[in-house]
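Heads up, one of the protein chains got dropped from this complex, but the rest are sitting where they should.
Right after this comes subunit A.
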């Protein structure tokens, strides 16, 4: 913007509302270029739909997982408060110290997830225990004054008293001591008991407690906490407070923060949330290891997401964000992702595919591999006839769907077998097994071989429980192809049971055998023992149980070989598998130093201006100043002479100005300068 002023200085410009850009509808972003705009809108809608479904599912899961914790917490709150309410006439409660009921909520180190937990906790408390729920963060409360101010302002917002609010708002700032709080509380609870009663339908108290959640207990200063606890314990009779400490590390922190004199004012009970690793397992189980959602991740992508989770942050929220990103990226970059939807819908969509999309299908590596395997007439038909291609694609999609249903069943079944083995050759968690299976033919790996070896040594009862679990897995699905498998497992189980009876008989026979040993001399005894040893060695291999066990192992092996093929063997898998791992890594696991280096060293990479394209080693003189300076500094060794540096810089830049006249139009130059500005 320009001014007409002659003097230097800062000028205020009012924003020009007319000029403001009209925001582009989101789906338009999906148009990459002209030629690739295939079904972009449809793709975006599909993305949106699937993401909504996934989101709902994750929220449902979250609620389910939190339910136990919240229930016990609510029970604690209700109990402790009703203890409060009891008219304390009896001898004990008159003398006993009035302790502030406190719940120490250990949530684990994944702080990013805590917000969500606290939000749903607040909702749960508000609907079940009390309308007065306040949550405070340490950064809002550097001292007691701010602490109380926040508490008061949030409490006043909690109560929906419109009339008094106006009066109070004037006082709010000036007057927030504990005294005023408790008088406010008595006012609210006594003057109009109708108001809050409407809100707390389930609570039966005249005076509901005030629940204060301290979200990050660790970072509160000791003094603030101490003082607050001392004060509020003195006012506990008029102001029934309940504390909830959100703890990320371990509950010892309470003792570290509060001296005994203060912690003796609290009645602390511990609540522990589910470990985040278990949470991840459930999320994976419900989102990825299912045919409910057509979208799948390739091995590398899954590995990146789980690695970020396990190595860096333990955050479920981030994991789900990563999942969302890959979903979005998939629909954005893969034109054939229109087919990534429910089977009937996908079949319908195939019919309406454009020529371009058909060409896209033909270009898919998996599809080409498939075509090569076909007879030559069919090859020609597939490559030329659009209608034939569409029909074929339909059946391929159907195959893919069936493949997935079988895949997950067999995967779960295999997991049942391998998860109980010593040393876990194939991983303890199903996600590890899944990753291996996605990557390659699992039966080629050494771990698989050793797992089978271990399976051949299982005892009978272990084997039977595993088989029973597998049976349940198969029973839960109604798929026809694997129905026979369930039957087979049932048969195997029956055989094992019948073994019991036979085993008894066998024992009897062996018992009678040993009787024959009696009353012989030493020589004969040795001889017969040797004979028996021989006999046992031959017969050892073939007890009935061992035969059966072998059968089971072979059975599971055949299942694995048949159904656990890696997905890239399946034609059209590209439509549903997201495999651009590097893009994901770029976005999720950013390397700031590398990015800075790239930006400075090769400005074209980010600025995408043709003028900045340069060969390796030479410095483009139109590059942003800072890039030139950086490159020059790279040319020097450890020490840099400031004069030389600036001289060199001046040379490069002036060279640019000389060339300006002949090579670069002024317009282009302006653009570059504009870009420079935006970089700074």
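In this text, contacts are C-beta pairs under 8 Å (C-beta built on N, C-alpha and C of every residue); 3 or more make two chains touch, one makes a residue touch a chain; residues count from 1.
Criterion: contacts and distances are computed from a predicted model.
This complex has a chain not shown, and the name its UniProt record holds, of "Origin recognition complex subunit 5 isoform X1", "Glutamyl-tRNA(Gln) amidotransferase subunit C, mitochondrial", "glutathione transferase" or "Proteasome subunit beta", is "Origin recognition complex subunit 5 isoform X1".
Among A:59, A:186 or A:219, only A:219 touches the chain left out of the display.
The chain that is not drawn here is touched, among residues A:58, A:80 or A:621, by A:80.
Touching the missing chain, out of A:462, A:562 or A:586, is residue A:586. Within the complete assembly, A:606 is the residue of A:403, A:555 or A:606 that touches the hidden chain. Although one chain is not drawn, its touching partners on subunit A can still be listed: residues 26, 29-30, 47-48, 79-80, 83, 91-92, 95-97, 99, 101-102, 104, 106, 108-112, 114-115, 137-139, 143-145, 177-179, 215-216, 218-219, 227, 230-231, 234, 248-255, 260-261, 263-264, 266-270, 272, 275-277, 308, 310-315, 318, 321-322, 325, 328, 332, 586-596, 599, 606-608, 678-679.
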